[in-house]
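Missing here: one protein chain of the complex. Every other protein chain is in place.
Labels run A and B following the written order; every chain starts at residue 1.
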Amino acid sequence: MSAAAEPVTPEPVAPRVETPLRRFISQFMESRIAVGALVVFTIIVLLAVFAPWITPQNPYDLFQLDIMDGRMEPGTVGGAGFTYWLGTDDQGRDMLSGIIYGLRISLIVGAGSAFIAGIIGASLGMLAAYAGGKTDTVIMRLVDLQLSFPTILAALMILAFLGKGISNVVIALVIVEWAYYARTVRGSALVERRREYVEAAQCLALPTWRIIFVHLLPNCLPPLIVIGTIQVARAIALEATLSFLGLGVPITEPSLGLLIANGYEYMLSGKYWISFYPGIALLITIVSINLVGDHLRDVLNPRLQK
Amino acid sequence: MTLYLIRRLFQALLVMLAMSLIVFIGVYGIGDPVEILISPDADQAERARAVAALGLDLPLWQQYGVFLVRALQGDLGRSFVYNVPALQLILQRMPATLELAVGATVLAIVVGLPLGLYAGLKPDSIGGRSIMAGSILGFSLPSFWVGLMLIMVFAVQLGWLPSTGRGTTVEILGSRWSFLTRDGLAHMIMPAMNLALFKISLVIRLTRAGVREAMLMDYVKFARAKGLTNSRVIFVHVFKNILIPVVTVTGLEFGSTIAFSVVTESIFAWPGMGKLIIDSINVLDRPVIVAYLMMIVFMFIIINLVVDLTYTILDPRVRLESKAI
């Protein structure tokens, strides 16, 4: 959403060869770490998308699981004839397959909820800052209400109403998280709207939506991206916590978080692989998202532009 | 100013009212407290008696009405489980959570601010990069997992710190505090650290972002051009610029720290409000849930108010009136 904001701007075509998009790409490519992270992240996404074709086992199909293969150490050959490279959990679920499938769920939950919450939250925050008055008051009190409601209780209630399920977890997380974006965006938008360029735009009698989206939004983006990348990670970790508390996704379709929460109980008994490998996978995923996000923020920040 | 405060407090009341209604409907939707609390071998007559004893035999709107009337007299109801006034129960548990949250916030600022400053001033150095990479760990590892790891390493393996629970407490003004005794502090370190992890990362990142921006601002460039010393530039000009987001987020986070202490308190058997609320949710102890949330909302609104007031002091460009209307 962020990258689209600038290129769309119908600026008069300058005789420059460098388009904003190209400039953006070349600036992004400057950081090798960020590019590396992007590659890793792309691989993770591809793994998640093509999971059914890669994994030796469908870990969501109870027919393919056998508790007699449960809690096997990494490298053991199981009853079905293939090697469990990362071991199995208590149900005889191949951890490698479980992790790849779990990535899918975690990415959907994390990115989905952060994205939807970001759009809702940023729009409301911007609206509150720009409109002020009653609108601001109502929105901000809603934010107060939301932020003070413990996530876990909110999620418990929402999931109790909707029942378990991945989409319901996303809904619960969106309801829980939009307020963070709203509060942050409003904070920076309040500062921005006092700046000269906004006043100038108002003097030019540009339409409100244009001022908000073309001028205000790009300037509020840096904190939004900081919060956004953190929230993707937080959503994934939060989903793990919900699983730990017995909510979250269905037990037969574990996310990375649920795999970790499930393996948690085996931590003291030496069966480290049940929660260790999903933990590593979670870590790599989140680190790569954040490295990309960090660099993106630096590149997109109008105030850091040379 | 007074009018502004009154208006905010009135809004707080409205929010609390809305909250109590949501919780009433929410708990009603989840399940029946008596089903959970009653002994499994109770017969139907005993179940009916318990339902009546807890006032759950009335229609929901009437239960809410009863609650409202009593709440106006300052009575938020008695816990279904403990048969103690809900508010008293929460206030008993509050000091434990407060000291943990304050401890975590202090840790976050003491650790996060200098690290963020360093990472912001030297973004390309190895130190700066490792700080940023390390900060990612803070919010990517689920806190229940980190909590158990801390216990495993520092209590079970090394034996340096006590594993769980609250240490020796001292009674001041009728409530028990543990931060004043050595034993109490020793018990506090791990849970406070566990609770602070996420906040440390957040403070590091916000500080770094703020510093990097500020260094490119005209007024900083100007101050440097004027020949002010580097440290003066950083501590007077840059600091002022980064404090806004840090104050906002720390303020916001303080409220949510209290709300989110649920997991940390469960892992560390810390007898605070977070533990109370998760136990109460598990048995649908509605009076406690309602009272807890109303209090949290109230606290949160106060914190927000303070944050907003701090804004105006830190950044004169933001004026109260713009929000007061």
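The definition used in the following text is that a residue touches a chain if its C-beta (ideal position, glycine included) is under 8 Å from a C-beta of that chain, and two chains touch if they have at least 3 such contacts.
Note that in this section contacts and distances are computed from a predicted model.
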| item | value |
| --- | --- |
| Name per UniProt, for the chain absent here [options: "Formylmethanofuran dehydrogenase subunit A", "Peptide/nickel transport system substrate-binding protein", "Heptaprenyl diphosphate synthase component 2" or "Sulfite reductase, dissimilatory-type subunit alpha"] | "Peptide/nickel transport system substrate-binding protein" |
| Omitted-chain contact residue, chosen from B:F80, B:Y118 or B:Y292 | B:F80 |
| Touching the absent chain when the full complex is considered, from B:I258, B:L276, B:A291 or B:V307 | B:L276 |
| For chain A, residues in touch with the removed chain | 62-63, 65-68, 70-71, 90-91, 156, 160, 164, 245-247, 250-252, 264-271 |
| In chain B, positions touching the absent partner | 30-47, 49-50, 53-54, 78, 80-84, 89, 92-93, 111, 130-131, 133-134, 137-138, 148, 150-152, 154-156, 159-166, 182-183, 185-186, 189-190, 193, 197, 266-269, 271, 275-276, 279, 281-284 |
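In this section, only the chains that are shown with their structure count from here on.
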| item | value |
| --- | --- |
| Touching residues (chain side chain A, partner chain B) in the complex | 33, 132-134, 136-137, 140-141, 144-145, 147-153, 156-157, 160-161, 180, 183-184, 187, 190-191, 194, 222-223, 226, 230, 233-234, 236-237, 240-241, 244-245, 257, 260-261, 264, 267-268, 275, 279, 282-283, 286-287, 290-291, 294, 297-298, 301, 303-304 |
| Complex contacts: residues of chain B adjacent to chain A | 11, 14-15, 18-19, 26-27, 29-31, 129, 132-133, 136-137, 139-145, 148, 152, 198, 201-202, 205-206, 209, 212-213, 216-217, 244-245, 248, 252, 255-256, 259-260, 262-263, 277-278, 281, 289, 293, 296-297, 299-301, 304, 315, 317-318, 322-323, 325 |
